[in-house]
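Below is one structure. I have some questions about it.
Note that one protein chain of the assembly has been removed; the remaining protein chains are unaltered in position.
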Amino acid sequence: MMLAKLLFYFFALLAVGSAVLMVTRRNIVHAAVFLVTTLLATAGIFLQLEAEFLFVVQLLVYAGGIMVLFVFVIMLVNLDIEMRAVRFNKQWTVAGALAFVLAMQVLTALWVGRKTFHLPAAPAALAERNTETVADALFSHFVLAFEVASILLLVAMIGAVVMGKRRAE
Amino acid sequence: MRTLLIPVLCAVVIVALLPLIAGYIVLVERKVMAHMQARLGPMRVGPHGLLQPIADALKLMLKEDVIPTNADRLIFWFAPVASVAAALVAYSAMPIGPAFQIADLNVGLLFIVAVSSLGIYGVVLGGWASNSHYSLLGAMRSAAQLVSYEVAAGLALVSVLLLAGSLSMKEIVQAQLDQGVWFVFYVPFGFFIYLVASIAETNRAPFDLPEADSEIVAGYMTEYSGFRWALYFLAEYANVIVVAGVATTLFFGGWLRPLTRYHDHFPGTHVELLDVVPAFAMIALALYCFRLAPRQPLRVQKRVMAAAGVKCVLFAGILFAALFGSDAVREGVHGAFWFLAKVGAYIYCFMWFRFTFPRYRFDQLMRLSWQFLIPLGLVNVIGVAVAIVLRERWDWNPFFSLVPTTIVTLGFAAWLTADKLELSGTDEDIAAESAAVLPGSGE
Partner (left out) sequence: MIPVSHYLFLSLALFAVGVVGVLTRRNVIIMLMSIELILNAVNINLVAFSRLYGSVDGQVFAIFVIADAAAEAAVGLGIILAFFRNRKTIHADEMDLLKW
């Protein structure tokens, strides 16, 4: 029990800390490294919540796939000018206010619902055969959404190819 | 605490032994290369170069640690460590025999694939941080190559998952025991795709473009030296062992003995005939060492060779003694032996390919994955799925239901390669062909 708590707070601190670093770094590659750290810490939290399949998907798709794509593009467009350019635009006040309002809203919601938030022990079936349960839900109840997601990915793939293609001179 | 003790012990043993094993794989590779090229290879340090890895490790640790002036120091430091960490974490789900596994994860196979795919950050970031064109080129090549071949490897793994019905490494081996056959015989094309993709994923020849020495010096490792370079090297060989372990577990029955179903006992005991093979193999190796020992020129070398022989005798003794232990002990020790033997054979194939095939060009490499391996993998997966339906719905014989799959995949492979084979013909062929098609242009 103690170990679970320790793990959660470790991963939570790691996630938030590297997220803040990611947003403030001047160097894009450093930002990408910190985002990967956040994603890995989140994966740890998924594991701690006994969502094993999602943990692996997070590692494989997010950290191992999407972020590699990001790093790849960063290296294609990496500009030395970036190191000297102004990092932030002039929307600090708007952004701060928006984030604050959002945080207040969620905090109010949390305060109102604070009685209902005790995490029960995971039902045995859910923890034991996580992959099978997820697959069952995915291919029975959510099968339409699954197909829509596959079409979305196909469209995105075609879109990316069209965007990345050099126009014939 | 008790539940944590054995996994932690396993982890410590693996982390401690891996550099040594990687070093000796390098030695074997150099020896194999040398003998394939009619040379002798390392012969000076120890008898037949047996102590060469230790000398190399010492040299690497004592070398000056150079950081290029304009390098990004933080990432330059971090990249090799990330590479090694990713490679080592992958071992936590690898079953080296039924008893020796750090954690039997529910999603073990996906975990290994996912974690070893993280190792790419070490390569890409290291290449970027060096602030050198060759390094960056190597890093970009590596990223593109890994992403492409991961898809092909994933499709190959799916065909096995369909047959085994589980993602846990242990249960995949158990499924092969229950079905009585290694999956390589069920899905030969899955294995073929994985074999090619795993060579590409570990950046080894003929797909070693990220570190192609005749094109981009040493690729992402160009600016690295000393201990950091050794870390990259360790990560590379650790990754080779990981893919070999995955292939062994998925396609070659993991820790299972060949002919698992053959049970004949020595009269009067419960010792099986075939279980004695490992011990005898070790004794044969020991005898070979003892025969070589007196022929060494120096006294030290004689002693080292004899010590190697004694070690083989020791291994033989352990393997033999385990036969008379309880079932768990016997399966643990012999399982580990068979697993490591199969991994060794797989790595030997890697070396063989390295010294046989010429290096690919980068566009050929990409085309091989996207236009050949991935379509082939898709057809293979569909075929296996159909075969499983046939097996479960209409009670077909599992082996014969998979034969059409293999034939269809083979036909598809032939169709895919048909026009490319023409393209790769000699200039005379192409000229003759265009002459036939366009009269007057053949002059």
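Each chain carries a letter (A and B) given by its place in the written order, and its residues are counted from 1.
As a convention for this text, a residue touches a chain if its C-beta (ideal position, glycine included) is under 8 Å from a C-beta of that chain, and two chains touch if they have at least 3 such contacts.
Keep in mind the model is a prediction, meaning the values are calculated, not measured.
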{"item": "Chain not shown, its touching partners among those shown", "value": "A"}
{"item": "Touch list for subunit A against the chain that is not drawn", "value": "1, 4-5, 8, 12, 15-16, 19-20, 22-23, 28, 31-32, 35, 38-39, 42, 45-46, 49-51, 53-54, 57-58, 61-62, 65-66, 69-70, 73-74, 76-77, 79, 82, 85-89, 91-92, 94-96, 98-99, 102-103, 106-107, 110, 114, 117-123, 126, 130, 133-134, 136-138, 141-142, 145, 149, 152-153, 155-157, 159-164, 166"}
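The rule we apply is simple: only the chains that are shown with their structure count from here on.
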{"item": "Between subunit A and subunit B, centroid-to-centroid distance (C-alpha), Å", "value": "32"}
{"item": "Touching residues on subunit A, where the partner in the complex is subunit B", "value": "27, 29-30, 33, 36, 52-53, 55-56, 59-60, 63-65, 68-69, 71-72, 75, 78, 129-131"}
{"item": "Complex contact set, residues of subunit B against subunit A", "value": "72, 74-75, 78, 105-107, 110-111, 113-115, 117-118, 120-121, 124-125, 128-129, 136, 139-140, 143-144, 146-147, 150, 167"}
